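Removed: one protein chain of the complex. Kept in place: all other protein chains.
We just call them A, B and C in the order they show up, numbering each chain from 1.
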Amino acid sequence: MDLNFSDEQKMLREEIQKFCMSDYTFEKREEIIKSGEGFDRDFWKLFSELGWLSLPFNEDSGGFGCGPVELSILFEEFGKVLVLEPYLSTVVLSGYIIDNSSFSQRVEFVEAITSGNKHVSLAYIEPNQNFDHADPETSAVNDGENIIINGKKSLVLNGGNADDLIVWVSYDDKKALILIDKEQSGLSFIEFPTVDGQTCTEISFKDVNVSKDAILAIGDEAEGLLNEAINLATLCVSAESIGCMTACYMKTIEYTKGRQQFGQPISKFQVLQHRMVDMFMETEVCKSLLYKAMLECDSNQDTKSKSVSALKYQIGTSGRLVSQEAVQLHGGMGVSDEMLIGHYLKKLVAIDALFGNSDYHLKKY
Amino acid sequence: MDLNFSDEQKMLREEIQKFCMSDYTFEKREEIIKSGEGFDRDFWKLFSELGWLSLPFNEDSGGFGCGPVELSILFEEFGKVLVLEPYLSTVVLSGYIIDNSSFSQRVEFVEAITSGNKHVSLAYIEPNQNFDHADPETSAVNDGENIIINGKKSLVLNGGNADDLIVWVSYDDKKALILIDKEQSGLSFIEFPTVDGQTCTEISFKDVNVSKDAILAIGDEAEGLLNEAINLATLCVSAESIGCMTACYMKTIEYTKGRQQFGQPISKFQVLQHRMVDMFMETEVCKSLLYKAMLECDSNQDTKSKSVSALKYQIGTSGRLVSQEAVQLHGGMGVSDEMLIGHYLKKLVAIDALFGNSDYHLKKY
Amino acid sequence: MEISFTDKDLEFRDEIRSWIENDYPKHVKEKQDKGEALTKEDITDFHKAIAAKGWMGFNWPTEYGGTGWTSTQIYIFQKEFGLAGCPAILPFGVAMVGPVIYTFGNEEQKKRFLPDILNFNTWWSQGYSEPGSGSDLASLSTKAVKEGDHYIVNGSKTWTTLAQHSDWIFNLVRTETTEKRQEGISFLLIDMKSPGVEVEPIITIDGAHEVNTVFFTDVKVPAENLIGEEGKGWTYAKFLLANERFGIAVVGAEIRQLNKLKEIVSKLNNSDLSRKVKKLEIDLSALEISGLRMLSDIETKGHPGPESSILKIRGTEIQQRLTELFVEAAGEHALIYPGPKGHEADSQPDGPDYAAKALAKYLNYRKTSIYGGSNEIQKNIIAKMILGL
Partner (left out) sequence: MEISFTDKDLEFRDEIRSWIENDYPKHVKEKQDKGEALTKEDITDFHKAIAAKGWMGFNWPTEYGGTGWTSTQIYIFQKEFGLAGCPAILPFGVAMVGPVIYTFGNEEQKKRFLPDILNFNTWWSQGYSEPGSGSDLASLSTKAVKEGDHYIVNGSKTWTTLAQHSDWIFNLVRTETTEKRQEGISFLLIDMKSPGVEVEPIITIDGAHEVNTVFFTDVKVPAENLIGEEGKGWTYAKFLLANERFGIAVVGAEIRQLNKLKEIVSKLNNSDLSRKVKKLEIDLSALEISGLRMLSDIETKGHPGPESSILKIRGTEIQQRLTELFVEAAGEHALIYPGPKGHEADSQPDGPDYAAKALAKYLNYRKTSIYGGSNEIQKNIIAKMILGL
């Protein structure tokens, strides 16, 4: 048993922290959101150059073969400054599926992703379902050498910027994951802003005709890939939440120390002190559950999905509490859009909505 | 709409308060508990003389015809000093059933109760059921002019002191309430102390042979009487809880004002102040729900049972919080058996166990 | 004691309902029912319609043109408006500055300001909080210096709700630097069109422009705009705060929201959410009775006690919780947020139609536990005034 980060992991964290603290200012972030692009392409290029886009990919596809621990470090640091770039969508969700599939162009695709030139989005959510997407209504049927896809997917993260889509479909009496070029005819898109300043897309498929070569995986393999990808992504957003919560309590401490009321900094009021202690303790509880989940995922233990559910349940509950308290203790400034603090609250709403909320995961646990 | 107590009601409260404050000391109460009798017979006589035992009975059976409001006043005041006397068992539960039944000796029984000479206990709980006792396993079967009762009842409040029992049984394909003299052969008793310093009894019925005249009610009438009695009793213990909670926060305020730590009374610590405010507010919320429930019971509205469920749910939740906080803020003194404060906590445990706990009533609501 | 309404109360309620049925402006109702944002004109139309019926002074005595209603009637009026989904009646004129003027103002001021409030000819704002003084109101630093028959005002007020629409603003200003900070404060009315008054929007986390900072630079305010005596502003401010009857006013609207939520949740087959909704329903029903208990006290004692702080705390907790449960009901669809105005009619996402509004409200309502004296301050008040700590 060893709960210390390795030297490499510590160095990775420092590198990410350095970027986040110096380059990812509130003003820069606002600028990215206002651009309507969803993210900053220069930053994405930088992520590629720093090797961050290669972290989780298998070494035989040119990646660094890093695991859940390194991804947790990355996302925790991203959470602290609310990084908008679509790492979750392109690298974690789609990247995992492609990299671990038996897809013939796997290596080329991974290279395109890690070089920062390609974005891929995973389209698995359907509008009439809630959190549980095991049985997609979107269907693929055989048509000679090709297959024809019909249906609708919603809440596709970064769908607007994606070059390709991975679509989760029913295929005969099985399920399948199919890779589709976004330029393919028969696709239509509506883009929406997300509550955390990113974008997502609703995609309709009308007689979309693709070659059978586009099938990434079928049956048990497809289900396994999707579940593993979502499990890993759930871990990542949970780590991101912990970054948010950490920033929330640290910024609240800082703010209350500077805010004078009744002749003293409000940080001197015992009631506020104990509430900041509660914020801190909630964050620590989440961190402990993160350690458990990331290490169980790392060693691929049978209980890993249960540990991730425990984590996501707690993240939802604690995240809401911590971000609401952060806003409350900031007073009026907390609800102003010009302070970062309210944006953590919005991020935590978004994360609760992703991959199953608190109640969903408690039930699943 | 009028939420003010009448002058008569205020006078009743003052009279009860006067007794509770001057006669029902902690020492006296400890003495009663140690006596093993379950209650003080002189106090019971006094309750009779003051007319308190007559409060809820119909005027045509010699009662004062008072309703849920007066009972709530009585129980709230009783709760403040943790009165042990079996008013709930004899007057509310059994009294209500007898008084509102078509039993031939109704008036004599009520007189015997109000004069303080008779105790009657309601035996409706069975050990293999939890909170829901609609279908008793204890059965009565015809045997010529008589009926034969077999089965077991548990948690019979004040059963050890009762002269008579009202037993809830299955009778053919219906239910019935049967009045049995405790001296009847075939009965056996085991007495247990309750967590709040009273006593209850487990009663076995082995071929107990009674006349059919002993049947108080059958079928819908019996179910109605039992449900009404339990509903009224639930209201009463909820009012009693509010008395306990009121005493909890008031005694905590008093204690913290006197307790010096770090050079000042601990009542000056803002954290403790806010927690006492929470105790107070919880009590007030319960009081509002009590008003609603008692007035809806008073005017016999369709929604009364729902209002009582809302009340009992909240009482369970708030009662636990308030009594735990009272103990915590009393520090070591809170867990000492020689201070009243811990006894409120025990009373509130007992009340949560009576007539359905918090979760049960939320589900029912 | 009696929880039912008297026949007279029920008659009164029917009168209110009949007005809502027939005279609640249709174009406002339509937008409001759909949850669309109201324009300045819509809000004005709504208030003018109430004024036309003579109900604008619903909480005023008859001698100043009010309805002279009992507390029970005011409660019924507000509850019915809430239940029907009417917009909130803006409190700044009729509930805040109005009673201060008719209680502490001179005859001249009463004549000048009260009729315009009752007819909604003037839109008022409240100038209390300042960038440096939030909960510690008495630390305010906006200065009013007497020069001849004018005050020269310099400083700023913040979190000023709808100041972008307002004609007048009532302010707490510092007219003197005294040892006891409360003693140098005065109550001054300022015409928003005065030179030197500037309004700067504050965008809140829901993306809405509802509050503002108002800057005063050498604003010349006639001395006759001072209410009561110089240095007594704190007293008037406290009177005003005690007059607010938070928690009762919103019960009707909250019940309406709860019923909507219950309808949504009944279709979701989600036992966790159903349980939470039940709890909230019980909380709300307790809040309503607590409000009624306070009204009873007012009828008996003539004024609400510090107990109104409980209503503020519980009321905002319930409001906020309700918005949270709508967001929970939206499930993963809570990811999309198009801003406070909702989606364009031609680009609705597939999913529950209430999701965008739910988010807007969740984000917007974070303010309720902060404004009007934060809930922490309310607890301090209860600790001191009720519990004697």
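Points worth noting:
In the analysis below, a residue touches a chain if its C-beta (ideal position, glycine included) is under 8 Å from a C-beta of that chain, and two chains touch if they have at least 3 such contacts.
Here the structure is a predicted model, which is why all the values come from computation and not from measurement.
Of the listed positions A:4, A:102, A:128 or A:185, the one in contact with the omitted chain in the full complex is A:4. Within the whole complex, the absent chain has one touching residue among B:21, B:134 or B:190, and that is B:190. For chain B, the residues touching the chain absent from view are 125, 127-128, 130-131, 152, 154-155, 190, 192-195, 200, 202, 260-262, 269, 271-272, 320, 324, 327-328, 331-332, 334-338, 342-343, 345-346, 349-350, 352-354, 357, 359, 362-363. Within the complete assembly, residues 1-6, 9, 69, 249, 253, 256-257, 267-268, 270, 273-274, 276-278, 280-281, 284-289, 291-292, 295-296, 298-299, 310, 313-314, 362, 365 of chain A touch the chain that is not shown.
The definition used in the following text is that only the chains that are shown with their structure count from here on.
Between chain B and chain C the centroid-to-centroid distance comes to 43 Å (mean Cα coordinates, whole Å). For the pair chain A and chain B, the distance between mean C-alpha positions equals 55 Å. Look at where the CA atoms of chain A average out and do the same for chain C: the two points lie 39 Å apart. Multi-chain contact residues, meaning those touching two or more other chains, occur in chain C at positions 376, 379. Shared interface positions of chain A, defined as residues touching 2 or more other chains, are 269, 271.
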